[in-house]
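Heads up, this is only part of the complex; the chains shown haven't been moved.
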Amino acid sequence: MTDVPEDRVTGWWATGISDIAPDIIRMRGYPIEQLIGNASFIDMVWLLLRGELPSRAQSALLEAALVAAVDHGPQAPSIAAARMAATCGVGLNSAVATGVGLLGDVHGGAGQQCMALLAEARERTAAGATTAEAVEELLVELRRDRRYMPGFGHRFHRRDPRRDPLMSAVEKAIADGAADGDFLQIGLEIERRLSEGRDRPVPMNIDGATAIVYSELGFAPELGRGLFVLSRAVGILAHAWEERESGRRIKGPLPPPLLAPYLGPPDRDVPEAR
Amino acid sequence: MTDVPEDRVTGWWATGISDIAPDIIRMRGYPIEQLIGNASFIDMVWLLLRGELPSRAQSALLEAALVAAVDHGPQAPSIAAARMAATCGVGLNSAVATGVGLLGDVHGGAGQQCMALLAEARERTAAGATTAEAVEELLVELRRDRRYMPGFGHRFHRRDPRRDPLMSAVEKAIADGAADGDFLQIGLEIERRLSEGRDRPVPMNIDGATAIVYSELGFAPELGRGLFVLSRAVGILAHAWEERESGRRIKGPLPPPLLAPYLGPPDRDVPEAR
């Protein structure tokens, strides 16, 4: 039996986010009792993720994006799965976990991927390219790799109603000194180029619009997905709660007695010997 | 900076299941290199949950129950949610976690609840009551508390095709000395009583049938749910994989362009002041 320095073990769990000790709770150094009442929920999101409190203008822009993405209805698999979970005898926490878990690379990750591509174009303009040149190069590369541009185009919406108010919010933030507009220019140029010569334009969707917001505010691409999770968690919770209030039990995707058809091998006997 | 005894910290994570050290892996004391090839997968389930290797007869009865419950098709919310997850850009592990997470008190917990009630009746027979008396008291209490008997009755099946082979497996285990039949008698009496005087009988379903099996084998009720999770994980994985192979992206519950109807407040404007 040997002794180990206590900090050897506790240090494995060290953090720069919260300072917890008897009768003390501080977030990034700020006492929680000062934050309650003074900081908004959005301020707390920023403080915990970035380490400092945001300016009012930064907080307002972040809030616009988080408000915009709270819900898009039960045809989204994340919402549908959370609704089904809520009927299976698990807590609302498990229902939210179910929904949030589905916001993967394809369902919730388009914003993250869009941010990564916007950042690539931004590196090109920082190195001297014009916005038009940077976007041209980006789109050529995507086409070459047979990849599509995430964050643009929508199955239902010809023009996503969240696009315009979010772009206005970015412009307001630029006027207030909370953003410099580089990512906005790149995003608008991508939208213009993708729609060029098409009957049906390929407008920015919620992933693209929030990707511009989060990029302007200096968030890392991976946090694009993280912020979407925080926002959509509201809709997931509301839908799970609506289902819970209905009292329905074990809700499947099809209303009973409809059954999923079987398309596999026909009826057969288990062989005697193998 | 103080020192703490190493076992103070590592002891917090002590276990009686697996003994892991450099070049050593033992399960409940048995070297893994002896188990591979000699123990079946079912033996390992038993060994890890119960501490000892099962007899052949115990293993065979457990296997029958775990085989019976692997799948019940995509109308089950656990399967449907896992299929949707598989189209959202998460790994198969996340898809399985999604499905398994839905096996809660209502969807997967009926077996656990049935086992708890079988155990109550068993306590009565152990205290001298006949099986008929014990079941009578149980059903009276359930009726008084307006509770239904979990594990009996089915939405689709008039007679669940898994019932008879599982009851035969229990009888075989009794003949082989791996079970004593007390829970079987109680379960059959419940089934008889619930169906008495009804046009459509209320047969044992998979939760009831496996509850008898697991109770006969001495598992705690809570493990009834745990074992169901291991079994249904096979179907969940297979359905997630079928969806992945299809290449579908972001599969919701309704085939596009069908949309969920909205039944809430009508279109209205956000008020100027609140």
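Each chain gets a letter, A and B, in the order it is written, and its residues are counted from 1.
The rule is simple: a contact is a pair of C-beta atoms (placed from the backbone, for glycine too) under 8 Å apart; a residue touches a chain by one contact, two chains touch by 3 or more.
Computed from a predicted structure; not experimentally measured.
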item: Assembly size in copies, with 2 chains present; value: 4
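Everything that follows uses one rule, which is that only the chains that are shown with their structure count from here on.
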item: Distance from chain B to chain A - Cα centre to Cα centre, in angstrom; value: 34
item: Chain B-touching residues of chain A, taken from the complex the two chains share; value: 1-7, 9, 73-78, 80-81, 84-85, 87-90, 94, 97-98, 101-109, 155-156, 249-254, 256-260
